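A single protein chain has been omitted from the complex, and every remaining protein chain is retained in its original position.
As written, the chains take the letters A and B, and residue 1 is the first residue of each chain.
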Amino acid sequence: MVINNFAFIGVLLLGAIGFALAPLLVVFLVAPRKKSRSKLDTYECGVLTFGETWVRFRIQYYIFALMFVLFDIETVFLYPWAVGYAGFGVFALVEMIVFLAILFVGLLYAWLKGVLKWA
Amino acid sequence: MLVVIGILIKILVVVGITQGAVAYMILLERKVAAYSQDRIGPNRCGSNLVLPGGFRLNLPFGLLQPIADGAKMILKEDVIPSYVEKPLYILAPAISIIAAMIGFAVIPFGPVGTQAPSGVNFQIAPGVDIGIVYVFAIGSLAVYGVILGGWASNNKYSFLGGLRSSAQLISYEIPLGMSILGMVLLAGSLDLNTIVNYQDGHGLWLTRWLGLPAWGVFVQPIGCLLFIISAFAETNRLPFDLPEAEQELVGGYHTEYSAMKFGMFFLGEYLHVITVSYLTVILFFGGWDAPFLNQIQSDWFSGLLKALVLLVKVGLMVFFMMWVRWTIPRFRYDQLMDLAWKALIPIALVNLVATAAIVELLRSSH
Partner (left out) sequence: MATPTITRPEWSTVIDPVLQKELEQHVLVTNWDKLLGMVDTVYNWGRRSSLWPLGFGLACCAIEMICTASSRFDIARFGAEVFRGSPRQADVMIVSGTVTKTMMPMIARLYDQMPEPKYVISMGACATGGGPFKEGYNVVSGIDKYLPVDVYIPGCPPTPQALLNGLIMLQKKIDGEKLDIPLLGKHGNTPWYRTELDRDIPVPVLGPDLIDLRTVEIAAEKTAQGLLDAREATLTHPPKIAAPQRESATPEPAEPAKPAAKGAKKVKRAEARPSIVWLGNEGLSALAERLNAKFGAETATIIQAGLLIPADKLLVVARYLRDENSIRYDYLASLQSVHYEDCIEVNYQLDSSSKPGSLIELRVRTAEAEGEGEVPSVVGIWRGADFQEREVYDMMGVRFTGHPELARILMWDGFAYYPLRKDYLEPYYEGPSKVFDSRVEEGFGRHFRAEEVNPYGTNMKIPRDFKDWAKLDAAEDTKGLGLLPSGVNVSELDTDQFIISMGPQHPSTHGVFRMNLRVDGETIIGLKPVMGYMHRNHEKIGERNTFLMNFPFTDRLDYLTSMGNNFGYALAVEQLMGDDAKPPERAEFIRVIMAELTRVASHMWSIGFLLNDIGAFFTPALYAIEERELILDLFEWASGSRMMCNYYRFGGVAFDLPPGWLERARGIVNDRLDGKIDELDRYLSGNEIVLDRCKGIGVLTAEQALAFSTAGPVLRASGVPYDIRRVAPYSIYSHFTFDVIKGSAGDVYDRYYVRLLEMRESVKILKQALADIPEGPILPGKKSYQIKVPAGEAYSRVENPKGELGYYVVADGGPTAYRYHVRSPSFINLTALEQMCLGHTIADVVGILGSLDIVLGEVDR
């Protein structure tokens, strides 16, 4: 039955793809197309753009991504724990508090290190 | 076979209704904006329309406005600037709308399970028992639309918008996921139906004592607040609409998009708003639960009524999100990140531990 349900999601996905492509197709068929040099230029408030747009970006973003992965995985761990919590008892609570405390310390460490400071 | 056809019909109906709803949400947004600003808003489109055969159509409230907008967008030239990364540029709005649409698969639009009238499920994929995780997983995909769109446009404003959204959306993903853990813990399931059924039930002693229903907003008030805040950020709504930030970045990630591609970003955004509103209501506002509706009843009439209750609640939530948008200013980028990492995530963690402890306490006192 579960397999079936994911199949439905697959059908919905197909529908969604169709729905996303249909307007593009219609636009392609009916909309006018006129090209000129300045029309295809990058928009930047009416003036020409200077230099590169795709520049190297700072490591800060990478650190945020790392933190995100860390905490997202933590959250994923927490889900089964929360679902099954009713049957686990005090031990589960204490264990999870320890788990969270470790992560929290990690967050605090990052915080104090100034990693969370933007810009 | 019959089930499959039923599901297909359901998909069609849901897709049709949500698309229509989204179109009219844009009109609603414009009307809400207008009334917030002491204006009238669109009211011409659809009035005084002469149809072939001499019929005159007079629709109030600019009811045809979304259709006119849609018609125009389809007939507009679709400019693809020469400096863009073409495949990604075209793919981005499609991702945005596809992700928003398939998120609907597990969302119940009305009573499901024991409360549903027999033979009908107000859900596209009722058997997927990891509902919330699925919604979040798909919701995260929508980020790609924004990021890719921003990057592929090769425009500095778009680029900044895409960059903002990548950081913003991943940051708020965490409090969004954590804020519902309390509810999951209480209901003991990731299945959205079970969570609604839980809210239909007894709740904690405090809510019982106060005579309140066991809605998430009462048993998990902090979780609810965190969820709504993060939901605003995840849907790029003011005060967290930084990836667009019209006053700063002109249009943010969609600056270079024209015609229907821009429209698809728009639709995707509003679809996302609907998804998030459904989630909020189901998780924290009792879903289709209403004080006057007997939960045992599972006939057709009460089933529809419950679906309607859910719809009204969702409508109110959507209205709330619009109201906020036209009322308050926008956070700055670093403030937004601070809010996520330095306030929401710690609070969510504490909330979770506290909930677990209280549940444990209540259980041991029995």
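One rule holds for everything that comes next: a contact is a pair of C-beta atoms (placed from the backbone, for glycine too) under 8 Å apart; a residue touches a chain by one contact, two chains touch by 3 or more.
As the structure is a computational prediction, the values presented were derived from the model and not from experiment.
When the omitted chain is restored, the residue from A:29, A:48, A:98 or A:112 that touches it is A:48. Checked against the full complex, the candidates A:29, A:59 or A:112 give a single residue touching the omitted chain, namely A:59.
Panel shows subunit B; residues 30, 33-34, 36-45, 49, 52-54, 62, 64-65, 67-79, 156-157, 160, 163-164, 238-239, 241, 245-251, 254-259, 262, 325-335 of it touch the chain omitted from the view.
For subunit A, the list of residues touching the undisplayed chain reads 31-34, 36, 38-39, 41, 43-53, 55-60, 119.
Just so it is clear, only the chains that are shown with their structure count from here on.
By the touch criterion stated above, subunit A contacts subunit B in their complex at residues 1-2, 4-6, 8-9, 11-13, 15-17, 19-21, 23-24, 26-28, 30-34, 39-45, 49, 53-54, 57, 61, 64-65, 67-68, 71-72, 75, 78-79, 82-86, 89-90, 93, 96-97, 100, 103-104, 107, 111, 116-119. Of all the residues in subunit B, the ones that touch subunit A in their complex are 7-8, 11-12, 15, 19, 74-83, 90, 93-94, 97-98, 101-102, 104-105, 124-129, 133, 151, 154-157, 159, 163, 166-167, 170-171, 173-174, 177-178, 181-182, 184-185, 188-190, 250, 255-256, 259-261, 263-264, 333-334, 337-338, 341-342, 345-346, 349, 352-353, 356-357, 359-360, 364.
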